[in-house]
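What you see is the complex with one protein chain gone and the rest in place.
Lettered A, B and C in written order, each chain numbered from 1.
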Amino acid sequence: MRVLKLRKKDLKKMLEKISSFGELWAPVKKGDKFAFQKIDNLNDVDPNAGRTILPLKKFMVPPRFSMFRYDKDGYHEQLGEVTDRVVFGAHACDINGLLILDKVFAEEFSDPYYIERRKRTAIIGVSCVPDEFCFCKETNTDTVDEGYDLFFSELGDDFLVWVGSSKGDDMVRAAEELFDENISVKDIQKFIEWKKWRETQFKMDIDLTAMPDIFELKIDDKVWEKIGEKCLACGSCSMVCPTCNCFNVTDTVALGKMEGTRDRCWDACTLHEYSLVAGGHNFRGSRADRMKLWYTHKLQAFIGEFGKPSCVGCGRCITTCPVDINVKTVAKTLRGEEVYFK
Amino acid sequence: MNEGLCADIKLANDFQPDMMRIVRKYNLTDDVRFFQVRPMEEQKALTLCYNPGQFMMVSRLGVGEAPFSISSTPSRPGLLEFCIREVGQVTQSIFRLNENDSIGVRGPYGNGFPMERLKGRDLVITMGGLGAAPLRSLILYALDNRDDFGEIYLLHGAKKPGEMLFKTEFFDMIERKDVNTMLTVDADDTGKWPAKVGLVTTLFKDIKQIDPANTFAAICGPPVMYKFVIQELLKLKIPKNQILLSLERRMKCGIGKCGHCVVKHIYTCMDGPVFSYWDVINMKELIY
Amino acid sequence: MANQLPRVGIYGLTGCAGDQLTIINCEDEILALFGAADIRSFVMAKSDNTEDEMDVAFVEGSVSTEEDLSMLKDIRKRSKILIAIGGCASCGGPQSGRALEKNWKDRIKQVYGNTKFEIPDAKEHQPLSAHVKVDGVIPGCPIDKGEFLRAVSRIVNGDMPIAYKYPVCVECKYNENECLLLKGIPCIGPLTAAGCDSVCVNHNIPCVGCRGPVIEANVASEYKLLLEKKFSKEDIVNRAMMFGGVKMAELLENLKGAKK
Partner (left out) sequence: MKKIRVDHLSRVEGHGAITVEIEGKKVKDVKFEILEGPRLFETLTIGKLPEENVSVVPRICAICTLSHKNASLRGVEKCLGIEVPQKVALMRELMMLGENVESNALHVYLLALPDILGYPNAIAMVDKYAEAVTEGLTLKKFGNRIMEITAARATHGENPIIGGFGRYPSKEDLLELKDTAIKLLPAANKVVELLGPMDFKYSEDEKTTFACVNPPKNEFGYVADSIILSDGKVFDAEEYTKVTNEKIVPHSYAKRSSYKGAPYTVGAIARMNNLGDRLKGQAGKYYKKFSNDRWLTNPLYNNVAQAIELVYDLELLPGLVDKILKLKDPEIVKPNRQTGKGTGAVEAPRGTLYHSYEIKDGRMSKVDIITPTAQNLDDSERYLRKTAQKMLEKGKKDDEIKRHMEIIARAYDPCISCSAHLVKLVRR
């Protein structure tokens, strides 16, 4: 992999140079939080921004979009409307989240809507410092080696820039003069030290060891009822989770004409209608069952299938659920370390 | 991906249905209707291939899509058959269609029955209600390739005579010597029912000529049926991994993306809808 | 309904006329609407109205007088499909904001004193479903224009409208808003049916619940949460009752301690 150096003060210049690669998006303050937004003024780009409300998935699978338009002459693909974008400021956990979505959407029966957007979205990662809700170390997603085009690591006055794709390489070449090929021993030392220091910054106390087994043992535990009683079935946890990929498909039709669109929107297994089938039978009528599905899917089933959880430790469920149901409280409760649900 | 009888034809975009023409339709019961469809494009009609037990997503643009089992057999190419029960939005709008109207269809999806493994085996096929939809495909396929299979038992139960799907077809099969067809109704409200009366489970005592270790059983029907039929099959000593069930879940894509049919890490649409009883024992939520 | 346009009637009982106004506000689509359906009665928009058999009737407003009731029964009798539009028709509306307190008679007195009226037929506000069979509901105070047009398009094609079975929070997250509940602001988005595109939260204002309770609204949990956030029982109930009407009152009835 190609690795280069970029002076932090040249960041703006560099982003300007690569503007031809697509619209620039980066985390911008929204209320007390951050959200990836289109950047009109480069001064708004903040490489130290914290976790965004929605993860990168919003770029690849927008919350709502039309798959195709139809009329009496047939279908009209809407893929052409996908724009080229450069997303700056992705954290390692989020890029790991994308890698999980890649598995779902880009393998067997690939989803053209995902793939088109994934292709047209350049990802520039940046290294981050964990806050009290991050636990990506526990999920082994605190670093990332693929899935991005460029990755900027902290190096004092510089960034260490990892080139992860051919598009990434093109971007670097478009701003060639700003990059420095020479990485000194001192730089490497600095990088290692920073990484070590970062390791010490994880504050959240969570232990996911043997989670699949614990789930198997606790699957009929009363605690699920308690969690179900508390859950508002608001779907927020799924919406913000970088790896939740469920969607619903609905049709619209124009007034009195044979034309309309077939649309997709994010859905969630925490919602009432998720497993409802015709005739009124609901395979997961109780919130307890739906909560069980959410957590077993993240922390048990996925590990069984892929050897790692489908939780990337981003902490979003912790900072989003209004009633404090999240990976931390559920894991701790199941382990019997602390009882959150009474 | 599943090993179909022939390789899947890759569509450019799996979310876009092909337009097909309704060739024939008639009522099977009060609320179940038979639809025979044919792809508009001749080429598609010729190359259509699928496995018994697979399903397709049938669409009415402007209303929505829903999964339906294929009832026809790949051994009689060029046409697809579905039997559809009118229960909600999509099915109601399908019911409003007439012959020669067009309808969107995409697929086939799902694993279907493992036809390679079924070769040379005895078969016990048990169905109830709409369960006849996918199993008819298997039966017709087996009968069209009769030499590939050993003994074939066909057990079909309905609540009342009026609710039995494909009644004439199955009564014709009673006449056939190469298949043991047993039909029963829970109650005969007509007083003219020529076959058996009683629950489908009462038919099992007449299964005599199978070699359990070399038998595959297939079940599809209303959820309550599974438990009791499985007990009977276990009594016959058919191995758990040779008892096959076709299951149902809410589905929005059919191709393992939308998540609705997931049970743990199993996608009912991709890893199923056909599961073995052994799978089910290990996945509590699969049958409820 | 092939070839023949569906016959449609749009009616108002007691309410603010906001839902009918929202229909009139479909400036871009109103001609298409009149083209796709045979709008036989729409008193708020036109004077040549015919009252006979209808394929679909959209009815706004709560049942609040004997006159409302007989009008509703008459509409029901001559319509194949009856759709309740707006908060008043679907759950009683803001005027039933005190349904839990069961003090309607006292309040009549409060406004009119001891005047003896010769016209005693005002009734406590009820949603349409309290009196007749309702085939579909388009909730909201007022209804959403898009949802209404989608519903009509479907009905014209012979299908029924699709109800939102998830809460406002879903749309709130689609719009990437910060959750106000977490900031200690009493948002009742989790209890409220989506369909408004979380318009209030998009403007930093907590959801006031104008679309009425969502299916499976977990009132008990939200109630507990707000108590923990130091809101008084009374304030929580008041908030839920702003637009939740009779439907919300039913949910609160079952809640221990919430009733005054």
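Here is the rule we use: a contact is a pair of C-beta atoms (placed from the backbone, for glycine too) under 8 Å apart; a residue touches a chain by one contact, two chains touch by 3 or more.
Treat the numbers as computed from the prediction; the structure is a model and nothing was measured.
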item: Neighbouring shown chains of the undisplayed chain, as defined at the top; value: C
item: Contacting the left-out chain in the complete assembly, out of C:G15, C:G136 or C:P213; value: C:G15
item: Selected from C:P94, C:P167, C:P190 or C:P213 as touching the chain missing from the view; value: C:P94
item: Residue of C:L5, C:I81, C:A122 or C:I215 in touch with the missing chain, whole complex considered; value: C:A122
item: Missing-partner contacts on chain C, residue numbers; value: 12-22, 24-25, 27-28, 30-31, 34, 43-49, 61-62, 64-65, 67-68, 93-95, 97-98, 104, 107-108, 110-113, 115-119, 121-123, 125, 141-142, 145, 199-200, 202-205, 208, 210, 234-235, 238-239, 242-243
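Just so it is clear, only the chains that are shown with their structure count from here on.
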item: Topology of the chain contact graph, where touching chains are joined (line, ring, star, complete, other); value: complete
item: Pair joined by the larger number of C-beta contacts - B-C, A-C; value: A-C
item: Sites on chain B at which at least two other chains make contact; value: 62-63
item: Per-residue multi-chain contacts in chain C, two or more chains; value: 153-154, 157, 162
item: Chain B residues touching chain C - in the complex, by the definition given at the top; value: 62-63, 89, 92-93, 96
item: Chain B residues within the chain A interface of the complex; value: 1, 12-16, 19, 61-66, 87-88, 91, 248-250, 252-253, 255-260, 262, 264-265, 270, 284-285, 288
item: In the complex, chain A residues that touch chain B; value: 67-68, 70, 74-75, 77, 104-105, 108-113, 219, 245-253, 258, 260, 262, 267, 269, 274-279, 283, 293, 296-297, 300-302, 304-305
